[in-house]
Structure formats: structure tokens, C-alpha cells
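The complex appears here without one of its protein chains, the remainder shown in place.
What follows is chain A.
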């Protein structure tokens, strides 16, 4: 930006808010009500002269390769999508509560060392979800692409010991959809119709995702037949849907498949865990006094919540499960209430980050570039900023002293201290 612009517009730089999800990345500026762009979390690379789309999720363990990909990706975000200079800018990075440290540290390395940003705030996604609702008590169910995490907050305190995690999210729905298509769908070439299993074409993840987005509904409750007394609403059967897979190649998806798609997260084949049972298990782990309040403030965020009728289906499943003999006597909760997200559910977490980024105490909550370059490590959210500083100081002391610490000793030190700090701290007003 030229000098003149700085004079005209003021030199203040709006922080950039970035939420790198497993499937899609949301990017934009703090204080805005929606992200500027939502783009796939992948990079197009050139391998042996051929283009290849690489997803970050596949590289979670390989930090060297990940740094290379992230460099390219963040470069695109700044210079192709947001069109701002990264240098000396503040950033808010919304991350999953279970984000692997390799990913986090690789990202920090890229933004601090390569792009030279001023500071970054690493904000846990669930907390940001709560932020975007303006609530203090809620049960945030983040159901995205690769994982579903249930995390309750009560009176502003996170109950991390009640956290429930599973893979029941978008990716599972996609693979379930593929199975269903092989069983029920048919394919038409001109006048000829065959079952889809016989004429199985290449169904990539992208095509499955597209079918899911267009066809997935929950109008017809599968519990209706089983427990007619529970649900008095008549089923709404979905109509079959036609998809063009190529020239004169039409895939027909029966109406029941459109409904059954969601069974992947609500009625998985192999084990007893479903999205509904995760929520109930989570409630059971919570103290009995607060269960009712939590059950009355469930909020589903993430891409899956955008499926029409997702909350409705979840509520039906919860009601059936709560009255089942397995949970009936223990749970003591009868009604479940749902919060509609203020914005489209797939960027609620981003919105929380956007609100955080505009507040004046952002610098206090962020890690500055200098701190990171000293420590070369981003604390987990179980650590405080003070801890990071003390770790950095400890490392610096050791380095400046005679003995150079082995990496293993430093890491083990951090690990043991982080284990101690793992218990969630409940903030109490010490004035009262």
C-alpha cells in the first residue's frame, strides 16, 4: 500500500480472520459479518508435469511437506483472495479444539517466519461458536467434514472433561452415500437403464459431496415406523433426483436414499455411537443440576448443520434415545431445545473469530511474532501466554548457558507441564 493510502485511510490494518477447516477454509476481515471467501482447503501442485489437488488433511503428519503447501495456500489467500499485505498484520486463527500440534506449529512457522505477520490469536473453534451466539451456556456440537466434537459450556466455563469426539461427520456421510448408491441407485444411458452397481463409474469425493449437498434431506423420520407414538408428524417422502454425470449419462437417486444419507451419523452400522448418543453421553457426564440447561441450548455448527432439517432429525433422535430404556432413568432430561445459528452454520466459528478480532484486547490474547520466534512453538490452548513466555525464557536461558538442551528434554518438559495444565480452569470472580 502506498504512503498516500496510509495517509488517506489511516495506517490501521484490519486483522485477518482465518478458519482452516478439514474441507473448506473461511477467510475474511475482522469485524465483518461474513467471510470474504470460502475456498477448499487444498493446493494445486505440479507432480511430474501433472496437476494434482492436495488436501492438507492428508498431510497432517508430514510437517515439512505441510509447510510447503501452507506457504502456497496462505500466499493465495493474501494475494489472490483478500488482496492485502500480510506483513505486520494481526491475524485470528480459528482452529479445532483437537487440532494436531504439527499442523498448528507448521502454520505458525509459515505465518510468522515467511509472511512476517505481527501477531496471531489461536482461538478454539467451539469457543468462537459460542461467541457468535452471544450466549454463556450452550452445548456446541461442531459437525464438520472429518470429525464431530460435542463440547458443553456452562455459565462461561468449558466442561472439557465431558467432551465427546467421533468421526461422524461429512466424510462418513459421503462414504455411506456411496454404499447406498451402489445398492439402490440406477444409471441411464439414453434409453438404457442399469443398476448403478453394474455400471459403476468413477465417483470421486467431489461428486459425492455435490450429490450430498443437492440431495441430502431429512423429511422422513426413520423412527416413525418404529415408534409411531413418539412422532406424530407424517413422513414427507422425498422425490427421486436425477444427476447428470456426463453426456447422456444420468444417475437416478431414489427418494429413500436421500433420506437415508443421514443414517451415517445417526444410525451407524458398526457401533452404538451416533451423534444423538454423543450428546446424551456428554449430558450424562455433566453434573445433574446443569443437564436441563444444557439440553435446552444445543447448537449445531459446521457444514453438516446446513443440511436442511438436520436439527429436526437430531431432535427426533434425541427424544427417542432419551426415552429408551438405556438412558431413561439416568438422564432426567425430557426436552431438548436448539439454537439457530445467527449466520449460515458453516461459518459460525469464523464469525466468533471476526468478533474477537475487532475487540481492543486482541493483542493481549495473541502470540506476537517475537515470542514465537524465540520459542518456535505455539502453546496449546491449555497453556497460558505466561507459560509460553516462561518456556521461551527457559529455553533461552539454557541456550545461553553452557549446556545446550536436547530437543527431547525441552519437549518432555513442555509435555509434562501441559499435562498438569490440562484441567479446565473455571473463572471465578474474586471480587465477590
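Simple rule for what comes next: contacts are C-beta pairs under 8 Å (C-beta built on N, C-alpha and C of every residue); 3 or more make two chains touch, one makes a residue touch a chain; residues count from 1.
Criterion: contacts and distances are computed from a predicted model.
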item: Protein name as given in UniProt for the chain not displayed, "Mitochondrial import inner membrane translocase subunit TIM17", "Small ribosomal subunit protein mS33", "tRNA (adenine(58)-N(1))-methyltransferase catalytic subunit TRMT61A" or "Dynactin subunit 4"; value: "Dynactin subunit 4"
item: Sole contact to the chain not displayed, among A:26, A:260, A:291 or A:369; value: A:26
item: Absent-chain contact - pick from A:182, A:203, A:290 or A:306; value: A:306
item: Chain not shown: contacting residue from A:42, A:158, A:174 or A:349; value: A:158
item: Residue among A:107, A:148, A:215 or A:304 that touches the chain left out of view; value: A:215
item: Selected residue (touches chain absent from view) among A:96, A:274 or A:297; value: A:297
item: Chain A, residues in touch with the chain not shown (by the definition above); value: 1-2, 5, 8-9, 24, 26, 28, 31, 33-39, 46, 48-50, 71-72, 75, 79-85, 87, 97, 114, 123-124, 126-127, 130-136, 153, 155-158, 160, 209-210, 213-215, 217-219, 233, 236-239, 241-243, 296-297, 306, 308-309, 311-315, 335-344, 346-347, 351, 355-356, 358-361, 365, 380-384, 387, 421-422, 424-429, 431-432
